[in-house]
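In this view, the complex is presented without one of its protein chains, the others remaining in place.
The block that comes next holds chain A.
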Amino acid sequence: MPQTPSSGSMLLRRAVRRRLGFLLPGVITMSLWQVCEALVPVAIGIVVDVAIIPLSLPMLLVSILGIALLFTVLSLGYRFGARLCNFAREHEAHALRVEITHAALTSANLPPDRASGEVLSIASADADTAAQSFAQLGRGIASVLGMITAAVFLLIADPVTGLVVLIAVPIGLLIVALPGRSVSTKANAQLEAVARAGRSASDLMHGLRVIKAMGGETWAVDRYRHTSDEAATAGIATGERTGRLAGLGALVMSVVLAIVLIVAGLRLIDGQMSVGALIGILGMTAFLTEPMRALAEIVGLFAQSHGAAQRITQLLNDIDDAEPTTAPSDAPAPTVDIDDEAISIRDWSVGEERTVDVTTNFGTLTCIVTEDPAPESALLAALSTHARGTTVGQMLVSPHTVDLFEGTIRSNITMIPGAGEAPVSAEVLAASGVDELLGLVENGLDHRIQELGGNLSGGQRQRVALARALHADPQVLILHEPTTAVDAVTEARIASGLQDLRSSRGGAATLIFTSSPAFLAAADSVVFVPTTGPSLVGKHAELLAAADDSAADAAAAYRNAVTR
């Protein structure tokens, strides 16, 4: 992958560089359009001057042809210029999106403070906003060229009036632009208030079942009315401010027009200026406000694009930096070793000065029970890191959180998108408890799974995830609390089915982090790591018996941890 840009500006510069082929002709054509727009009032003035006042029919004919030509160039200029800029923009947004998602999905681990929601918003909204800068670039340069055309015309038509226009218009716009900032702050506050009301509505609807079950309808409506009314109040304030600003703009431009009108009128009386030039100058004075206002708006929009570009580079760099540091805590990571006979874990730090070694021979099932969740996640992290250096067939750490992907139950088990006919063995379906689920849903294995698997219950999702792990059939399989949402009877069936399936495969080791008695009973050995004191190793029944026999702390803790 090429070097990640180190700042928002660099990202935007890179964007311009790689889309120059479309941007350059786009900007040139757009400018052609803007120049033509500036010439429309000039053309009206010329027509009146050369055709209507002298009542010359041939000149009228020429004038109409001229207008047709002007509008043709204007129209084509916009059409193709805007298309080219838009083409560049869409391609850049797509490229950024791809870059972000590839980085997020292929990096060893996302920085923990980056929630997937944030990455999603950067990959969708920010990528669009950053690429939006192309459209602004096109319009901005076109506006500047349009104004230059106007200025040249004004100075040629009549230097004195032209100068007055060129001084008065920017001053007028400045007067309008100064309070503009406070209005845009207000407008942003209003948008934020509307967004807040939207989020509140969405939050309430997601918790709708909770509200209905608890009788919180009054509570919910009152809460929502509050945020909604806030948004309305903010909206009224913004509306009034925006209107005041627009009114000020109208006033300032009218005053400018009045001044120019006096100057131009007097010059005409003195015989220094033609009628056509007067119409052109006055028409253009009104026109000039358009590109100038556009330019002011573009500056604001560009700030947004730049902010978005900055967020993108920040994320990309965070992902780059996250790669070398994978250890989640200060404790040294345990060593994981796989040889011909077993997977062994050494120097697993489970507390101060306490380490544990675990060895699971191929062909056996080991369960690990920890009282404290910290060492458990440390070991899981180390195992995941180790697994990344191997293939799925060699080692697989199946996460506790179930992620389902849009497709079918089959494609979710085989992890092949669009897996039409890929077979899933009956043994896997039985051992994961998916066989029962298939009877409940339409089309069995080819039942549609919605985005994020929203149409399956927690227990059903866990079974599909388990089937996925078993289908992958790795030499070393590590599971983390795989059946917390599955009912007890099914769990017992799954535990014994899983044990049978894994031991029937020659030379497979299985490691399960769980406190579920069903799995513990099926395990060849259980490792118990209490919060304090020595760890215990043995069969589930032996450990329970030990707890009955002695009052040893660790044994009693084990009983407590696994009794339900």
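Definition applied: contacts are C-beta pairs under 8 Å (C-beta built on N, C-alpha and C of every residue); 3 or more make two chains touch, one makes a residue touch a chain; residues count from 1.
Here, contacts and distances are computed from a predicted model.
Protein name for the hidden chain, per its UniProt entry and selected from "Cell division protein FtsW, lipid II flippase", "ATP-binding cassette, subfamily C", "Lysophospholipase L1" or "Peptidoglycan glycosyltransferase": "ATP-binding cassette, subfamily C".
The missing chain, though absent from the display, is touched by one residue of A:150, A:279, A:409 or A:529; that residue is A:279.
For the options A:396, A:409 or A:529, the residue in contact with the chain missing from this view is A:396.
Contact with the chain not shown here comes from a single listed residue; of A:313, A:384, A:408 or A:475, that residue is A:384.
Shown as candidates are A:13, A:94, A:181 or A:346; the residue that touches the absent chain is A:94. Note on the undisplayed chain: of the listed residues A:242, A:344 or A:503, the one touching it is A:242.
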